[in-house]
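Omission of a single protein chain aside, the complex is shown with its protein chains in their original locations.
Labels run A, B and C following the written order; every chain starts at residue 1.
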Amino acid sequence: MPRVVVDVMLKPEILDPQGQAVANALPRLGVNDVASVRIGRRIEIEFTGEPDLNRAQEIADKLLANPVIEDFTVRLVEDDETVDARR
Amino acid sequence: MPRVVVDVMLKPEILDPQGQAVANALPRLGVNDVASVRIGRRIEIEFTGEPDLNRAQEIADKLLANPVIEDFTVRLVEDDETVDARR
Amino acid sequence: MTTQDPVRDSDAAVAGPTAAPDRDATVIGWVGGVDTVPHAGDSPDELQPYAELGLRDDEYARIRQLLNRRPTQAELAMYSIMWSEHCSYKSSKVHLRQFGEKAPSSDRMLAGIGENAGVVRVSDELAVTFKVESHNHPSFVEPHQGAATGVGGIVRDILAMGARPVAVMDPLRFGAADHPDTARVLPGVVAGIGGYGNCLGLPNIGGEVVFDPCYQGNPLVNALCVGVLPVDRLQNKAAAGTGNVVVLMGAKTGRDGIGGVSVLASATFDEGSEQRRPSVQVGDPFIEKLLIEACLELYDEQLVVGIQDLGGAGLTCALAETAAAAGTGMRVWLERVPLREPSMEPHEILASESQERMLLVVEPEKLEAVLQTAEKWGVLATAIGEVTAPAPDGQPGRLVITWRDHLVVDVPPGSLADDGPVYHRPMREPADLILLQADRAETLPRPSDPDSLRETVLRMIASPNLADKTWVTEQYDRYVLGNTVLAQPEDSGVIRIDERSGIGIALSVDGNGRYARLDPYHGAKLALAEAYRNVAVTGAKPIAVTDCLNFGSPEDPGVMWQFAETVRGIADGCGELGIPVTGGNVSFYNQTGAAAIHPTPVVGVLGVLDDVADRIPMGFVPRDGGHDQIYLLGD
């Protein structure tokens, strides 16, 4: 069954302390070619029936993202693209 | 410039209290057709030069995901697929 | 939404609606067009959006008169910030003077009102600094980040005095407990305060949670921080010493909370003008923790001449105040400021409220050591300017700022910091007060039989204002630093401040908006008396007062009257109790439409215990199986 994935990221102008902490840690792992890291949330929604993008959009808007500081996208993802399927 | 996106999700057998909390809140918004919600992290990495998938894989493995509880995928994403571009 | 001063809220950042920012703002578009001092001289008639920035006609005229020309865009941004209610205290100044005039003389006071925070001596070697501040409006817009950055801001004030911050408290006011928006605001605020304070390693030793519908659109998030310093480590903000280096230390500067001044971008450069909208400040407590450790090391090694935190008014305020305090001038190269967003314009850099930054004044030969200390702690430190000489005639120097070789600011620092407008706003007792006062508690029905008494007691203990506050206080670390002697649910927080001598301090914050609404003068005195009693019952000797005055719009004569009465009450009360107000904060415009919140003075009292082991907790402890007597004191 396809799922709906909602990606929520901080707006670009908003400080992302998480991403910054990770970016600053990378040189200690010997990684010096990363320019920036931004960290957001990935939310996978499974519907009982057909996945409903509009519904997901509404949920994201009301519950999953904080419109004051975050942007989001909603999309349909086939099962074989999800994280577990790749293991 | 394309970016590398690392999606990190809790393994299916690990309880996800945050996803659960969202799922539990949905009926109050009048949403009754969601079977499950899982919340993970989406990490966008920008390289100084060409995006380097192997490098990203290595970073994810060492730092971004904890293999005890999490799975991850690494993929290249064109700029127009990122969250900001969709606004 | 609340009705606010169109541009500047009384407690800083105003966030606006969502917007599409232009990430890659076309640099070409404005570099050539940046508004410079010579250009301002050549274009006296250019229209400027001063009204949108919250400046009145006469204020704008005064700026032009001060400068003998129109201000540049960057200058206009700076004046609008510094002359805002929040920074200039233009409506409250004339009243707050009473705190100094009526204060009992105290030889404990090492720094008082006007400094970042008041400092009082508690022993020959040690001093304590404390202050309470508001972050009300940002916490309504974005509860978590608003409250978090409120804690971050007050902690930097304490740090700037030379102290190690050692504890925080959080007096809070929310709308009705069962209102849906309270379910958004309260958990966010509590998580924000906890998230920031816990991550900084500061124990939370007390506060308040009060619900009242009058705070529905205007929750109050006040934050108190207390710090400890050796008496001889006291720092000041004066940028003294011609030739000294001005160093910006801490986080990079982004478009945080530039709310107000964003109109400048749109007004002048309509081309491609998706407007740069105000953006919320996000706190990074980890950086603040590093900033604290780095500053303390700098103090101990005597590496700084002056220091000032960057608060609500960002770089503008820090540059203007440090220079004005010393009577010196200052030369700043704005392009040296490390930016999070490279496309920022000069006025945005100057107005940015990015968190976790401090401004240092350093002797040139010590610069290297300062930069090394910063690096050790992993915080950025950048020389951005230098202290310049006062004018030959002894007049203060000038604040001169360039941006990529363009002269964008050239003003007397004092004109920003000290010479802002001062208003004697009209005051009038609110017309409904007589009616309110006539509706006396004595006329309410009394429980007269066991059943109604039982019902009343049950109703009271179920009321949110009397209910257990554990849901909130469990989210705060009270143990960190290992010196917390009393905390929630005690009357005061008590901490040990010196392990060797056992000296401790007690702190309580109290306020009651309903009393103050009925009678602001006595309501304020009652808040003071309650905090004083709470401190005294722990066995501590109360020695100093801080206050946060939360009110509606000062442009409403009724509110202004409440404010004046409140200040008079606190000042008189302090005179009677014999302790000084050492610092505080005013938050106006807590108002939804025409409806202001109850006047809500929140008063913090600090006390000293020579041996903290002598503290008296509030629980009765039966000793040796004996039966202690219980007495009621007072009437």
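Brief remarks follow.
Rule of thumb we're sticking to: a residue touches a chain if its C-beta (ideal position, glycine included) is under 8 Å from a C-beta of that chain, and two chains touch if they have at least 3 such contacts.
In the analysis below, contacts and distances are computed from a predicted model.
When the unshown chain is looked up in UniProt, the name that turns up among "Phosphoribosylformylglycinamidine synthase subunit PurQ", "Heme exporter protein B", "Branched-chain amino acid transport system substrate-binding protein" or "ABC transporter permease subunit" is "Phosphoribosylformylglycinamidine synthase subunit PurQ". Only one residue in the set C:Thr402, C:Ser415 or C:Thr484 touches the chain that does not appear here, and it is C:Thr484.
Among C:Thr72, C:Thr129, C:Asn198 or C:Ser415, the one in contact with the hidden chain is C:Asn198. Considering the whole complex, the residue from C:Tyr60, C:Tyr79, C:Tyr299 or C:Trp377 that touches the absent chain is C:Trp377. Across the interface with the omitted chain, chain A contributes residues 17-18, 21-22, 25, 28-29, 39. Residues 191, 194-195, 198-201, 284-287, 289-290, 377-378, 473-485, 496, 612-613 of chain C touch the missing chain (whole complex, contact as defined above). The omitted chain makes contact with chain B at the following residues, 13-15, 17-18, 21, 63-64, 66, 68-69.
Quick note on the criterion: only the chains that are shown with their structure count from here on.
A straight line joining the Cα centres of chain B and chain C is 37 Å long.
Looking at chain B, residues 84, 87 sit in touch with two or more other chains.
Residue positions of chain C touching 2 or more other chains: 23. On the side of chain B, the complex with chain A involves touching residues 7-9, 11-12, 19, 22, 25-26, 29, 31, 33-49, 52, 55, 58-59, 62-64, 71-73, 82-84, 86-87.
Across the complex, chain A is touched by residues 15, 18, 21, 23, 141-142, 145, 251, 254-256, 279-284, 286-287, 340-341, 354-355, 378 of chain C. Chain contact summary for the complex, chain A toward chain C: residues 10-17, 20-21, 24, 66-69.
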